[in-house]
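With one protein chain withheld, the remaining protein chains of the complex are depicted in position.
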Amino acid sequence: MTAAEETPFRRFVSEFAASKVAVLGLAVFVVIVLAAIFANWIGPQNPYDLAQLDIMDGRLPPGSASGAGYTYWLGTDDQGRDMLSGMLFGLRISLAVGVGSAIFAACVGTTLGLLAAFFGRRVDTVIMRVVDLQLSFPSILVALMILAVLGKGVMNVVLALVIVEWAGYARNVRAIAMVERKREYIEAAMCLALPWRRIMFGHLLPNCLPPLIVIATQQVARAIALEATLSFLGLGVPITEPSLGLLIANGYQYMLSGKYWISFYPGLALLITIVSINLVGDHLRDVMNPRLKR
Amino acid sequence: MVRSQIAALGILCLSPVCAAGQTLTIASSAPVTSMDPHYHTLTPNESAHGHIFDRLVEQDASGHMIPGLAVSWTLRDEKTWEFHLREATFHDGTPFTAEDVAYTLARVPTVKNSPASFQIYTRAVVATEIVDPHTILLKTATPYPLLPQDLLQVFIIPHKLGPEPATEDFNSGKDTIGTGPFRFISYQPGNRIEMERYDGYWGAKPHWAHVSYRMISNDAARTASLLAGDVDIIEFVPPADLAKLLQDPKVRLSEVVSNRSIYLWLDHSHDGTMPEITGPNGETLPTNPLKDLRVRQALSLAINRAAIVERVMEGAAIPTKQYLPPGNSNHVDDLLPDPFQPERAKALLAEAGYPHGFRIVLHGPNDRYVNDAKIVQAVAQMWQRIGVQTTVDTMPWSSYATRAGKQEFAAFLLGWGVASGEGTNPLRAQIATWNPQRGLGTANRGRYSNPAVDTLLDQAMGTMDQQARNQIVLRTMKLAMDDVPVVMLHLQKNIWATRVGLTYAARVDEDTKATGVTETGR
Partner (left out) sequence: MFTWLVRRLFQASFVVLAMTLIVFIGVHVIGNPVDILISPEADQAERAKIIAEMGLDQPLWHQYLLFLNGAVHGDLGRSFVFNEPALRLIGQRMPATMELAVSAVLMAVCFGVPLGLYAGFRPNGIVGRVIMSGSILGFSLPTFWVGLMLIMVFAVQLGWLPSTGRGETAMLFGIRWSFLTWDGLRHMFLPALNLSLYNISLVLRLTRAGVREILPSDYIKFAHAKGLSPARVIFVHVLKNIMIPVVTVVGLELGSTIAFAVVTESVFAWPGMGKLIIDSINVLDRPVIVAYLMMIVLIFTTINLVVDVLYTMLDPRVRLENKA
């Protein structure tokens, strides 16, 4: 993996570009990320500033005019929050929570899973017991408890999700690595007495990557959905700074009464976001799988 | 608001519920935690128990006291009440006598592990004396005018259950024997209670042969189960669904203004600085602005109650400045809800020395009262507009209740339901100076204290004549509420929805009673 690095990368790019659907997914995802980053400039309202909201504008259908002169293209929620602005800001929080927690959890979980599989014995026992301890708490319950103790807030939700998700990575990575380390190429690397870090991250990790990517894409989606569920149960991000999940949860009670937009549009945004992430992730997996390439 | 009586009553009932005959399926909004009628003072429990057990004194739909198992009650002297009992039989056939009353009053304080004992309703009685099987004397240590109101909460159980009947035996049905209109069949915790008509009931024969009492705490699921025809009546209709149900020809609504008020506590406990209140730029304030009446008035005048009622509560409330609704004998007629006057609010703030307002954190629960978190946000919007920079913090009741009780919050939302419909109840629990030894101000979480109110309240509690006492209560209420100890917001409405063909006599006390559901023809 030194001088030859450029060629596989180019091949990777061209292979990835071969799927139009995946490229479209990537494009949509980039647009969504940009929209989230530039929410302040795109959205007509700052939905976090209570002084800009007017309860008399609450629950207006899409296309209504606001007291301040602009149009609520996607309607308003019960607090008179412009749904479009609310969604753009909410998207930012959901993405940060989902991606942030997935990355942290993957780093922690993968490292520990590899360590367990590679060293076995004591290390394995200790790590896997902690994993078991972790997995014996239902994820939703751990998150509930953590948030109840720490209080609400974006960082606390991320922390709770990392604590909830890392064990899943560790267990899966270890299961895969246990099989991999029995294979010849690892045995060969061991015979060469390469440093363990190099074997672990240079040889074992790349071969664990394809399934890891599947898990990670699911985990991003799952983290966003779990955050929504926590908000549904009253313990997510603060109610004055709603994520997409909280917007859906807030609109949920209006579904039966026909005010669909409060819940529907954030749901749609969530869906598009997750679908685009998954399209990219799916194709990445096909491209990166060394066994499929053979 | 019975606008839903669209002339669609001609629908033939084809659902299996109708076919099965007179079965009524009720969806309640909260789980019944026990079938022991003396275990936990919890409205959902009392609502269910009312089908099986009777009380000496009952409430009619509008909250007035009416005879229950007692036909009448009089004062023999200042400390002795005489109750005359009616002829009735328990579900197992034993006749109801004075001995059962004495037994019940003795049993209440002995219930094991009760998290919220009914003792608060029986503690006034220090001795009982059975005169004859249908006359009993209840004696109090001091003159206590509210004994009948307290007995509104106490269900009578038969003395043949023996010493210290266990809560489990009520849950299993072994001891679940009352004199009420329905007889216990089964109790599945968190799921349902099944009951059948008791033909030996002393009152009017119940229309329904069978009652299935389901517990569906999720609001949307409860509405959906009515729309799907799985249940006949739901209680606590979520405000969000009101507009839709009003237009639905298959559904009828009935409603009444309740005794449950929603208000904001303001902190009176801190004289000096308080971390939750700072100056307009975040600097520490030398004194607690909430101790200044003008500030409290400003915070109240800044709130557009009509908007909250219309927008947040969807009409399921009325603005108020007191604990009890119009029509109640303890409602003060000249105590009107504070008007929405943001300019005057700003002027009052400036007058009090806060021309640029201040910063405050407004707390609220998010799983306790109807739309609690939304109300808090709406109030924050309105406070923001008079220059009070408000941060909203909501949390589940489990953390909220403890923290609110420790005076950690500067401004926080709470609610209070007056089960007895009697005015000294909120005044004693909330407004009276905190004095746990005397049982006064036990729910005074803001630690408000006003000696003039305390004196008047003591006077009211020593006045046995109801008319005279009412006058004092009205004066006390007016004096207290004009001082803005709490910022009153609104009184909730109790709303039930039934399938078309049924009506429910909406009750002030929040109970859902099968006997209140009548068929109106199809």
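Every chain is named by a letter (A and B) in the order it is written, and numbering of its residues begins at 1.
We adopt the following convention: a residue touches a chain if its C-beta (ideal position, glycine included) is under 8 Å from a C-beta of that chain, and two chains touch if they have at least 3 such contacts.
Keep in mind that this is a model prediction, so the values were computed, not measured.
Of the listed residues A:Ala22, A:Ala170, A:Ile186 or A:Ala249, the one in contact with the hidden chain in the full complex is A:Ala249. When the omitted chain is restored, the residue from A:Ala18, A:Val31, A:Ala65 or A:Leu141 that touches it is A:Leu141.
Looking at B:Ala116, B:Leu336 or B:Ala468, the residue that reaches the missing chain in the full complex is B:Ala116. Of the options A:Val28, A:Val123, A:Leu194 or A:Ala225, the residue whose C-beta touches the omitted chain is A:Ala225. Residues of chain B in contact with the chain left out of this view: 31, 33-34, 36, 39-41, 112-117, 119-120, 167-168, 171, 188-192, 214-218, 220-222, 224-225, 227-230, 367, 396-403, 405, 425, 428-429, 436-439, 442-443. In the full complex, chain A contacts the hidden chain through residues 120, 124-125, 129, 132-133, 135-141, 144-145, 148-149, 168, 171-172, 175, 178-179, 182, 211, 214, 218, 221-222, 225, 228-229, 232-233, 245, 248-249, 252, 255-256, 263, 267, 270-271, 274-275, 278-279, 282, 285-286, 289, 291-292, 294.
As a working rule, only the chains that are shown with their structure count from here on.
Of all residues in chain B, those touching chain A in their complex are 219-220, 223-224, 227, 238, 240-244, 304, 307-308, 311-312, 366-367, 373-374, 377-378, 380-382, 384-385, 390-396, 398-399.
Against chain B, the residues of chain A that register as touching in their complex are 50-51, 53-56, 58-59, 78-80, 148, 151-152, 234-235, 238-240, 252-259.
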